[in-house]
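Here it is, the structure in full.
Omission of a single protein chain aside, the complex is shown with its protein chains in their original locations.
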């Protein structure tokens, strides 16, 4: 695995906390099980800008990004299923499949430290680069199916996987009334995922017109806005005492309390929102029934690995969901990654999800 | 609870095995917890004709039928939620909620004998009558929502509840490939239910053109027919070694073997088909991986009770499924119950599900 | 159901908040499904004294108590399985089995209001009386098996059912490391229940010597005391980063935070502790992994009904657990209910659980 041809490459990320910018870094090389990918289509995520602002602690000289499609350019000598030139979908979460956490049956394990399977976000340079590294390629890469549009596939790697996971955590059953707090891209995918798990009424909480429109297209039957009054009160009145399942897909620390209060006894709260390290999550004891309410409170980040993404791609192939609805902005060319990132940082009112086409 | 005003009534059913016909029976009276219902909309089911032909053993002078909407005409003195005049949906399965089986958390319990919670089918006169009896009205009746069409609601009481239960038994997960063997009314509901649980590819097995058409509308992506070759072989080829989940919603005793063979290792077979008492269900040991395949084999009949039906009605109210697609024939008037029943018995090629409107 | 023969009876409870004492109340009469029981063996519970002190809000002239064995003295005319003279075990939770909550499969439902299935605690006079009322006798009473000692059976109705439920909520698996916070009577039963669900290491948190002794007999491998330092720190060190499952069976509002901090990622916190209505339950976001930790937080009160108690009695009959170990004090005679209650209120250092024999 000689690196005699090693050269540097360009990437976009953070120079230090609060300072986004272009970086020059060494081009990655694969270990025996790994692959090097040239990204062809990427998307910034609010966790990228969150990290840039220091939400994940002090970091510097770090390439960001974890949502990508790409072309394999190099593989380790133990990789058997992929070869240079293959077009691939890269899960944002790429576990070390030989670590203990995944042996317990969870692909979003915390091996090698907290959120250790979310390597692009936590442990190494991301995908906003000329090249990036994927561990255990045979277990973590997926060939891009010929019958799935690249943009649609790109949305599976985090937005759809995370949004659908919130529905799995919430254990949505046929006919359930489901509240989705926050109808940004993950919340919208949660709405779509809730409909595809058999939810009856789906109440989206949000305000921005384009998100509201797509939420309804994905199956939301009601929209609740803070502009019309207290959110908890509105949901309690609409649901005659609480929803069966409440999904937190956005919000601040107080959202935790609101979610518990909006949930009926025996219901479930499912969180996929990234709280801030300075937050305290608190609820009045009565809202949890003094500890007697049988309200489950669950959380988790995006499941990873190849099989997860393949399952989600099946839903696209068979027309169950159109993930491209959440793409609001398109950019073209490597340099425009910066514009896309800064747009994500500004969160303009019309923004849902930007993508950047890197191939000419 | 004097029966001094007791009078007889007319009903349709079986005089003896193989002899369908009109019967004159005593009008039922309610116990303290019960209700008497005048049916307004009913549907025959193939289990009715199966019973008439002796499939459930020797029976005589029995009114048949277990799918009905109706009007409450009398309630016991302990009933609090219903009163004469109420329009109600009646689950085909009406458990004794104070018996031990339901305390284990299953509404299709076998209290008071095998399938004892399916009282209309097993234990007493059915709904093809001027009046019928419902035990524990507060727990087993549902007010017909004003925003659900009666025909749509009628389909929940058995067809939808059973079809959707097969999907629950199969533990369908996002992106699963699901086979539904038999696309009669229950199988069609299983197809719709699989789509609403997040199935990717859905393979319906059947032949009749109208069923095939509706299966596709409900989400089937592929149709397999015995006319094109061995069913197992076809599915194994299409799925590259077996489906994730296989639902048996029709067929004979050999269907059991076929289902096991069609299922991939770690997959699940879910049966809601009524096998014949003379059947033997057999599989070659290799098809079950010599007992090492991790293929779960599950079965069960229609869950019952008010809450189950309310959950399914939510799916109709919020436009998740149109259950009326499976209604192929409509009859009008009490006397036409006979025509509807005999049509169900003949199973003409164009038959899916007949309904009979009893109100003028 | 005439009450022409109605007479008054004596009971012990609260005259008003903070004022325990003897009361004279009307003797209860059964509805058609109900039974009247003469208690023969009772036990006070800390929820009784908690209620007396106003923990459940303002109440007055209320007979307390919810743990009892007794003799049936009268049954409603629809009761079929019990008759006067039968010796019975009475679950502390006696659901209305015809209400919607139990149809979702949970015997500790919140029908008829919050904790509505815990009728003795929340909705009516308790068992510290000459007679008490049990709703739906056929579903909520259990014949005392001849081969189970009364004291052992008495411990099933709340202590064992609640303690074992905490283990069910925690989803203890083979080999798990389980922490039980609080080793009073419920916590001790949680320890026993954890061993009987396959826990490996069991860490009890407590200090009182007699509780520590019994905890070890029930399977605790380690005891942690606040006297030796910060509880969270001690557990994290012992477990190398957190326990698989943490059960809260006692403590104050800060116990919630401690439990979350003691739990490893992907683990589960299960609460059966009654928090105070004035408490706020709060955790730093980082302890829940910023909402990414996959730590489930669950709670619930004692499951109820006859089948639950029968299952627990099986464990006693077959020698799996000796529930009498937690009985620390024995009283004799109706009048001594007051002494037992006041002892429970004082919580002397040697107290675990007192029982009162009412039969001569």
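Going in written order, the chains are labelled A, B and C, and every chain counts its residues from 1.
Going forward, a residue touches a chain if its C-beta (ideal position, glycine included) is under 8 Å from a C-beta of that chain, and two chains touch if they have at least 3 such contacts.
Being a predicted model, the structure only gives us computed values, none of them experimental.
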Q.
Looking at the full complex, which residue from A:35, A:306, A:337 or A:356 touches the chain that isn't shown here?
A. A:306
Q | Listed residues B:23, B:37, B:89 or B:109, member touching the removed chain | A | B:109
Q) Residues on chain A that touch the omitted chain in the whole complex? A) 31-33, 78, 97-100, 102-107, 136, 138-139, 305-308
**Q.** Absent chain, residues of chain B that touch it
**A.** 101, 104, 106, 108-110, 114-115, 248, 253, 265-266, 271-286, 288-301
(Q) To test your reading of the contact rule: which positions on chain C touch the chain that is missing from view? (A) 164, 168, 173-177, 193, 195-202, 219, 221, 310-315, 317-318, 320
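The criterion applied here is as follows: only the chains that are shown with their structure count from here on.
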Q: Let me have the rounded angstrom distance from the C-alpha centre of chain A over to the C-alpha centre of chain C, please.
A: 42
Q) Considering chain C alone, which of its residues make contact with at least two other chains? A) 104, 106
